[in-house]
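All protein chains but one are shown in place.
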Amino acid sequence: MARAVTTQRKAINTAFAWGVGLLIFFPILWTILTSFKTEAQAISDPPVFLFFDWTLENYAAVQERSNYARFLWNSIIIAVGSTILGTIIAVPAAWSMAFVPSKRTKDILLWMLSTKMLPAVGVLYPIYLLFIRLGWLDTQIGLVLVLMLINLPIIVWMLYTYFREIPGEILEAARMDGASLKDEIIYVLTPMAVPGIASTILLNIILAWNEAFWTLNLTAANAAPLTAFIASYSSPEGLFYAKLSAASVMAIAPILIMGWFSQKQLVRGLTFGAVK
Amino acid sequence: MTLKGAFLAASALVSVTATALSAEVLTIATVNNGDMVRMQKLTDDFTAKTGHEVNWVTLEENTLRTRVTTDITTKGGAFDIMTIGMYETPIWGANGWLVPLDDLSADYDADDILPAMRQGLSHDGTLYAAPFYGESSMIMYRTDLMQEAGLEMPKAPTWEFIREAAAAMTDREKDINGICLRGKAGWGEGGAFITVTANSFGARWFDENWTPQFDQPEWEEALTFFVDMMNNYGPPGYATNGFNENLSLFQQGKCGMWIDATVAASFVTNPDDSTVADKVGFALAPNKEGVEKRANWLWAWALAIPAGTQKEEAAKQFIEWATSKEYIELVAANEGWANVPPGARQSLYDNPEYQKVPFAQMTLDSILAADPNDPTVDPVPYVGVQFVAIPEFAGIATDVSQEFSAVYAGQQTVAEALEKAQALTLDAMEAAGY
Partner (left out) sequence: MATQHSRSAARLMMAPAVFLLLVWMLVPLSMTLWFSFRKYLPLRGGDLGWAGFDNYVRFVTSSSFWPSVMTTLIIVGGVLVVTVMFGVLLAILLDQPMWGQGVVRILVIAPFFVMPTVSALVWKNMFMDPTNGLFAHLWRFFGAEPISWLSEASLPSLVMIVSWQWLPFATLILLTAIQSLDSEQLEAAEMDGASPLSRFFYIILPHLSRAITIVVLIQTIFLLSIFAEIFVTTSGAFGTKTLTYLIFQRVLESQNVGLGSAGGVYAIILANIVALFLMRIVGKNLDA
C-alpha cells in the first residue's frame, strides 16, 4: 500500500517534472512557434515568444513548392507497409524462439541484431545496382522491403521478449484440451500477445518513418517520402528559419500525433524484455 | 477569319494532337536554390505548350550531387533530366553518360550562350548541358558604410584595399562585420572560395606534373591573409558559414562586404528579403597587388540528359524551354528583370531593359574575367577555376577544405593544415594513378 503523499511533495514533483518536460520539449515547441512567424520575426533579437502576428504564409509557401500530400502518402505506405510485413514474418519466428527455445536461440537473436551493424553507405552501390536490376528503384515496394529488412531484427527481438512473458502452462493446458497449433495461436496466444505486438508495431513505424538514408537514396519522384521532402529545405537561400520550421513541422507532425495518441501503449510495451 | 488566323488555328490543332499522342512525364532532379524553385512554379507554362508533365525532385546541393552521381554511374535511369554543374559536365560527357546537345533547334539559338559557359559545359567541343544560369564571383558592399568609413571602392580593388576597408567598416558594437566570406567545409563551399583566393595570390592546386602545390609559399600567403582578415573583421563562427549563411547575414545588414556568387546580387537588392536593398554596390573580385589573376570563379547550373533515357525528345523540349530566351522573358514578365536567371546568354546583356539592372554589367564583367582554361598565374594541367575537372577532385577538395575550416575555427595552424592538405592530396592522387 502506497503511503499518502503530501500535497506539498506532489506539488514540488509536479513543478520539477513539468520544468524538465518543457525543457526537453522546447526545441519542438520553438519550431512550431517559429513556423507561424514571418521570416523577419523568426530571427528578431530579442526573440519573440508568443506575441507576434501569427501567419500561415510559411505553410502556404512550402505547399506551393512541394506536393506535401504525395510525400506524406509515401511515408505512410512505406512505414506502415514495412512494419506490417515485418511483423507477419517476425511473429512465427519469435513464437518459435520463445516457446521452443534451443541452445542456439540466443546466438540467432544476437546474430540478427548484428546484421544491423553493416554501415549502410558501404553497400549503397551494390544495393543500388540490385534495385536497378530488379526494377525496384523509386518504387514503394522496394522501400517497403528494405525497411522491413532493416527493422526485422528489432521486431523479432521485441516480440520474442513479449512472447516469453506468456506463461508456458497456459499453452500446455490448451494442448491438453486438444487445441491444435493453429487454435493455440489464434485463441490463446494472440490475445495475450496483442499489447506486445501493438507496441512493437508502433516503435517500428517510428523507426521506419525516420529512416533517412535508404529512403533518400533509392527514390526519385514517385516513392519519395517525407525524409526527401525535408532534404529540399536544408539550405534554401536567404532567411529561411520560418519556412524551415514549417517544413519541419509538416514532416514530423503526423508521427508526433500518432505517437502521442498511442503513448500509453508505447510506454507500457517498450521493455525489450527488460523487466524481470 | 483571315487566312493567317485559320492557318494558326489549324497548326495549333495539329500541335495539340501531336503532343497528346506523345505526352510524357519527366522526372527532373534539381537543386533547391531560388532560380530553380522559380522554374518549378512556371512549369505549367511548359506543360501547356508541350503536353508533357514534370515531376520535380528538389534536393539540397550536396544531397543532389551524391544522388545524381550514384544514378549516372550505375545507369540507374531514375531521372530524365539532371541539374549538374561545370565540374560534372565535362567528366560525365567524356564518359559518354550524357546526351549531346548539339542538335537543338535554330530558334533556341545555342550560339547566344556565353562562350565561357559553353566551353565549361562542353567536352571536345560538344555541348552536354545547357546552362540555366551562370555565375562568377564579385564584391558586394554597403555603399553607406563605405561612405561612413571615408573610403571609395575602386572598380577593381586589391586584397590590401579590401582588408583596409574591412577594418574601417567593422563595428562590433553595432554587430557589423567588415567582411563576410565562406569558411564552410566542402569543395563547393569554402573550398571554392579559398581556391580562387589562392589563384589571386598566384597559387595553384597542381603543377604540370600533377604534384600538389600546398607546400608552396603562395598558398601559405593566401591562407594566412584570409585567416588573419576573417579573424579580425569577419563574423563569429565563420568557419561554418557558406553561401546561405552569408547571404542571410548580409541581408540583415551585418556585413560591410561580401565576396560571393554574382547571383546573390538579385537577392541582396530585393527589398522583400533584404534590409539593405538600396545600399549595395558592386565591384570586381580582388587580387593581390601585381598578380594578374583575380578571385573570380566560374560556375553554371545546367540541365543535362542522362544517356539511355527513354524520353530524350521530351527532355530536350524541356531543356529548350527552360534555358530559352522566351523563358527569360516569361520570368521577367512575372517577377521583374532583376529576377531572371543571369549569366547564360549574351542577348540578356544586350537587352536595354536588363542593362538597367544595377548589377548586370558587373556580373558580365566578372564572368568574362574568369577563364577555366587558364585559371592561374603559373601553368596548370587542369581545366576549371575554383575546381579541377578530374573525378578525384571532389573527394580531395572536401578533405582539404575540412583541414582549412579547422584553421578558421582555431583548431590548427595554417602550416599544419597545409602540411596535411599536401599529404592527403599526394596520397589520393597516387591512389588515382597520377
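All chains are identified by letter, namely A and B, in their written order; residue positions are counted from 1 within each chain.
Throughout what follows, contacts are C-beta pairs under 8 Å (C-beta built on N, C-alpha and C of every residue); 3 or more make two chains touch, one makes a residue touch a chain.
Everything numeric here is computed off the predicted structure, so don't read it as measured data.
For the chain left out of this panel, the touching residue among A:61, A:108 or A:179 is A:108.
From the options B:73, B:224, B:275 or B:339, the residue with contact to the chain not on display is B:73. The chain that is not drawn here is touched, among residues A:156, A:188, A:201 or A:224, by A:156.
Interface residues of chain A facing the missing partner chain: 2-3, 5, 9-10, 13-14, 16-18, 20-22, 24-25, 27-28, 30-31, 34, 43, 45-47, 89-90, 92-93, 95-97, 99-100, 102, 105-106, 108-110, 112-127, 130, 149, 152-154, 156-157, 160-161, 168, 172, 181, 206, 209-210, 212-213, 226-227, 230-231, 233-234, 241, 244-245, 248, 251-252, 255-256, 259-260, 263-264, 266-268, 270-276. One chain is missing from the display, and on chain B it is touched by residues 62, 66, 69-70, 73-74, 91, 95, 184-186, 235-237, 239-240, 245, 248-249, 252, 254, 391-392, 394-396, 398-399, 401-402, 405-406, 408-411, 420, 423-424, 427-428, 431-432.
In this section, only the chains that are shown with their structure count from here on.
One finds 39 Å separating the Cα centroids of chain A and chain B.
For chain A in complex with chain B, the residues that touch the partner chain are 39, 43, 64-66, 124-125, 128-129, 131-132, 137-138, 216-217, 220-222, 224, 228, 231-240. Residue ranges on chain B touching chain A, taken from their complex, read 27, 29, 32-34, 37, 40-41, 55-61, 63, 66-67, 70-71, 74-79, 242-244, 247-248, 251-252, 267, 273-274.
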